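Pasting a structure below so you can have a look.
Only one protein chain is missing from this complex, and each of the others stays in its spot.
We call the chains A and B, going by the order they appear; numbering starts again at 1 in every chain.
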Amino acid sequence: MIEVHNLEKRFGIKPVLKGLNFQASSGEFVAILGPNGAGKTTFLRILASLSRPSSGKIRISGYPIPAQAGVVRSLIGVVTHQPLLYGDLSAEENLFFYGRMYDVAKLENRVCEVLQLVGLYNRRHDLVRTYSRGMQQRLTIGRAILHKPVVMLFDEPYTGLDQDAVIMLDGILRDIVASGHTVVMTSHDLSRAVELASRIDVLSRGLIAASVHKQDITQDRLISFYRQAVAETNP
Amino acid sequence: MESTPRWLKVLDYITATMFIAAILMVFFYAPTEAVMGAVQRVFYFHVASGWVGMLGFLTTAVAGVVYLKTSCRIWDIVGLAAVEIGIVFVFITIVTGSIWARPVWNTWWTWDPRLTTAAFMELIYAAYIMLRQGIDDPDRRARFGAVYAIIGFVSVPFTFMSARMFRTIHPVVVGINQPGSLGGFDMTPRMLQTFLFSLLMFTFVFADLLWRRIRLGLLADKAAQMKMKRNE
Partner (left out) sequence: MSGGAKAYFKAIHAIVWKDLSAELRSRELLSSMLVFALLVILIFNFALDLDIKIRSTMTAGVLWATFAFAGTLGLNRSLALEKDRGCLDGLLLAPVDRSVIYFGKAISNLVFMLLVEAIVLPVYNFLYNVNLFHWGFLVTLLLGSLGYVIVGTLLASMAVQTRTRDILLPILLFPVIIPVLISALKASNGFLQGLAVADILPWINILIVYDLIFAAISFVAFDYVVEE
């Protein structure tokens, strides 16, 4: 589903990703852990076709990026820690706007469906400006799944959420996984990652330093596994 | 530390020799102009530095196009180098022009199309430098710089044309003289030779400065890279 081969990204003369290899098959939920500045967000932005790789090969559902980024964009849904919503529009208007940008078929039905799914149907006419952080994040997820993507990319989706919103987000993520989407999520929260993901990759110093399937590791051992992986890439 | 390439040293010497020769030609070879007198000698370096200024800005626009096509860092360094040279030489053109204009036009400055265009060019490339200073990410800095260099350069002929449709008093020495311009003159063969040699000499100055400034940019990159390695 996602194939990344020898991906490099430099900012000016500063290398951020140094020949990264990564794979995720259909229906897999991969959590990418790593210290700050390891290149998690950069990697996700490249997968989302928001940033161009310096070199390397990337394919999503068989389509190469950035050559066929247009096709790939209609297949992916992206959630970042920024809402990507317009405060002066209502929830419904925001979804209608993005629906038109994605040329979603039967838009009115789909918008209703998504609003009910994320539990905002009753407040669909309120301006997004008046929403709490948790509600905004729900709508953000609604925006990301509006065009029925097959690959979901989450960049630190838990940042700044209160306890209720975390529980809600967990539920939505479980639904997304159950419906067979491929999910890549970056996080620095180890416990969340191990709870949801089917595979855990450690990104450190621009490389995937280690990778483990969830059934092969317990919650307690994950911390030492993570520390060791990070330490190995830091001579 | 790398030593200076041999050809760059050769270019330094040729340029310096030509510079001295050109000064001698301007003061001793070219005859004194009958109407304006000695101040007319400013003309040779005035036009030549204007030429280098335009060459600099043209280089930046071309380097901008190539950078956007290739994303190769060297073209960003070339673009910045050429802008810096261009700004300095257009400034020299304005200063030498004012020295000439004071006795001939009886004013330091007029809103003639060439003067107006020169002033706006300086502002465009000052904005180019400020734009670059406002961006931390080196790739974005290079991309935005390239886009602005292209837009700025394309706007220059428009500025010139619209300023020209106001009446002009600037002499057109090369080509046909317009009626109403003040301070025009016909060049004698010796004047023409001095003029062409000055143009050639300034082109060498441009090449030499550009090479040195690009080298400086590359060395700065290398220094930054070494610093980064040491911090790791």
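In this section, a residue touches a chain if its C-beta (ideal position, glycine included) is under 8 Å from a C-beta of that chain, and two chains touch if they have at least 3 such contacts.
Quick caveat: nothing in here was measured; it's all calculated off a predicted structure.
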The omitted chain touches A, B
With respect to the chain omitted from the figure, which of A:Lys40, A:Arg110, A:Arg143 or A:His181 is a touching residue? A:Arg143
Sole contact to the chain not displayed, among A:Lys40, A:Arg73 or A:Arg192: A:Arg73
Among listed residues B:Ala16, B:Ala38, B:Met161 or B:Leu196, the absent chain is touched only by B:Met161
Residue of A:Pro35, A:Gly56, A:Pro83 or A:Gly119 touching the missing chain in the full complex: A:Pro83
In the full complex, which bits of chain B touch the chain not displayed? Write them out. 68, 120, 123-124, 126-127, 130-131, 133-136, 139-140, 143-144, 146-148, 150-152, 154-155, 158-159, 161-163, 165
Per the touch rule stated above, chain A touches the missing chain via residues 45, 48-52, 70-71, 73-74, 76, 78, 80, 82-89, 93, 97-98, 100-103, 127, 143
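Operating definition for what follows: only the chains that are shown with their structure count from here on.
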Chain A and chain B have mean C-alpha positions lying a whole-number Å distance apart equal to 50
If we count contacts the way the header does, which residues on chain B are in touch with chain A in the complex? 73, 137-139, 221, 224-225, 228
Counting only contacts in the complex, chain A reaches chain B at residues 11-14
